[in-house]
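And now, chain A:
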Amino acid sequence: MLEVTELNTYYGYSHILHGVSLTVKQGEVLAVLGRNGVGKTTLVHSIVSFAKPATGRIKLNREEITGLPTHQIVRKGIALVPQGRRVFRSLSVIENLSIPFPCQTKTRDNSWDLEKTFQVFPTLRARRDQRAGNLSGGEQQMLAMARALVSGPDVLLLDEPSEGLAPLIVKGISEVIQKLAAGGMAILLVEQNFNMALKTAHSVLVMSRGQIVHQSTPQDLAANHEIKARYLGM
Partner candidate 1 sequence: SEPVKVGYMISLSGVYTALGVDLRDGFNLYMDEIGNKAGGREIKVFVEDKGSNDVSRALDIAKKLFEKEHVDILAGIVGTGSAYALAEFVQKHKIPFVISNAGADDLTQRKNNPYIVRPAFVNSGGSHPLGEWLYDKGYRNAVLMGADYAAGYEHVGGIARTFKQKGGKVVQEIWPPLGTKDYAPYLAKIDRKADVVMVFFAGADALRFVKQYADYGLKGKVALVGKGYLVDDNILEKQADSAEGIITESHYCLLLDTPENDKFRQAYTKKYGHPPTLYSEQGYLTAKLIADALEKTKGEVKGEEFVKVMRSLELKAPRGLVKFDTYGGTNQNSYIREVKKVDGKWQNVPIKTYNGVSQFWIWSPEEFMKLPSYSDMKGKWTE
Partner candidate 2 sequence: MAKTVKKADRAIMIALQIDNVDVRFGGLQVLTMCRLSIEAGEKRAIIGPNGAGKTTLFNVISGIIMPSAGKVLSFDQDITRSPAHVRAMHGLARTFQITNLFNNLSVLENIILGLQALTSTKYIFYRTTSSFTELIDNAVSLLRTWGLEDKKDRPVRSLSHGEQRQLEIILALASRPKILLLDEPTQGLSTAETALVVPMVRSLDPSTTVLFIEHDMDVAFQMADKITVLYYGSVLAEGTEDEIRGNPNVAEVYLGLEGDNA
């Protein structure tokens, strides 16, 4: 569903991504792990065109989307939960959820509505009319996820969604992700929380210095102490 080939991205003169390729299939959760600053966020940003890749191609449902402006990419069926939440601070919770542009996806029935969202995140219902900027850190994270879901995307990009969340909620989110995948969504999950990633993903990538250095099933990674020590500092 999402296909990234040979991506090279620069910030000014620094070469961040070195030929990254990956594929996320329908119904699959692909986790990306790696230490701080290896380029995980940059990868996500390159996909949604926040950062412009110098070379490489990105395809969504076999359609080339490389270089399109962000809002068009998003409307074609990608949603982003960014690192650091980035909810619209001055808007109320309900407003945050009302503005995303519905994705024009043809692949499956993925209609989301507020009701469904509130079922997953009941706290948000209680905070409906509160200014998002005044939400607690964790509530903001939930809102960021909810905001991504309401547009009904084919592909969901999650950049450290468990950051700052209580264990119970992390667990909840992990379940939600699995459910979404089961419903046919393709999910790219960037995580620091090793356990959560392993539990959630079907397949795991490890990044180091802008390159993919390891790809395997979660179980294999869990058993691979060399990779864990070398690239994840565990």
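Basically, a residue touches a chain if its C-beta (ideal position, glycine included) is under 8 Å from a C-beta of that chain, and two chains touch if they have at least 3 such contacts; residues count from 1.
Selection rule: all candidates are chains of the complex that A comes from, given by their letters.
Keep in mind that this is a model prediction, so the values were computed, not measured.
Trainee: Quick one: in this complex, who touches chain A among 1 or 2?
Mentor: Among 1 or 2, only candidate 2 touches chain A here.
Trainee: For the complex, give me every residue of chain A touching candidate 2.
Mentor: Those in contact with candidate 2 are residues 34-37, 83-84, 123, 127, 130, 134-139, 141-142, 160, 163-171, 192, 194-195, 232-234.
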